[in-house]
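Okay, so here's the structure we're looking at.
For this depiction, one protein chain was excluded, whereas all remaining protein chains were kept in their positions.
== chain A ==
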């Protein structure tokens, strides 16, 4: 179980206040809400990339004590963002990007096959592939360490319908094999209805 309990988090001021949410293993929870409502902030807290002001995060009943570079449980959680171009070092080939968390090339081919990237594409750099192909590489990289949970923050926003369906299909089959839980954030309610087992909605931020 990946759980946020009474989380208050933000930057100079809180963006989310007292939010609780649970992702069960094997399940997919959708997270919706207007822009500015704190979806990405909550995602970053659950991915241990951002320390909340208050509240706790638990991974499989263990309370998280360190965030960001102090996060010892980071590898239990995989993350995908909206803009694959901002998440990959432009000097890396896709093969190197996927291998990055692995510390070796051993499983790259297996992971590439999972996301349907051919050998030729693996040799290319980010500017030589489309957003969809780069997001496939990001998904392979996110799955490299067999995460227990996967957090997808607007992962499909840049993608066409076919690539969206393909990547959601890859995630679902990973879940079937591994029992991983998924948090799927999107502004597309049709997509969440089809993808998630249940959807949680954050309300609009208070006007400043």
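FYI, a residue touches a chain if its C-beta (ideal position, glycine included) is under 8 Å from a C-beta of that chain, and two chains touch if they have at least 3 such contacts; residues count from 1.
By definition in this document, contacts and distances are computed from a predicted model.
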Matching the hidden chain's UniProt record against "Nickel import system ATP-binding protein NikD", "Paraquat-inducible protein A", "Succinate dehydrogenase hydrophobic membrane anchor subunit" or "Dihydroorotate oxidase B, electron transfer subunit" returns "Nickel import system ATP-binding protein NikD"
In the whole complex, of A:56, A:75, A:96 or A:163, the residue touching the missing chain would be A:163
Against the hidden chain, chain A presents residues 34-36, 82, 116, 118, 120-121, 129-133, 154, 157-166, 168-169, 187-191, 193-195
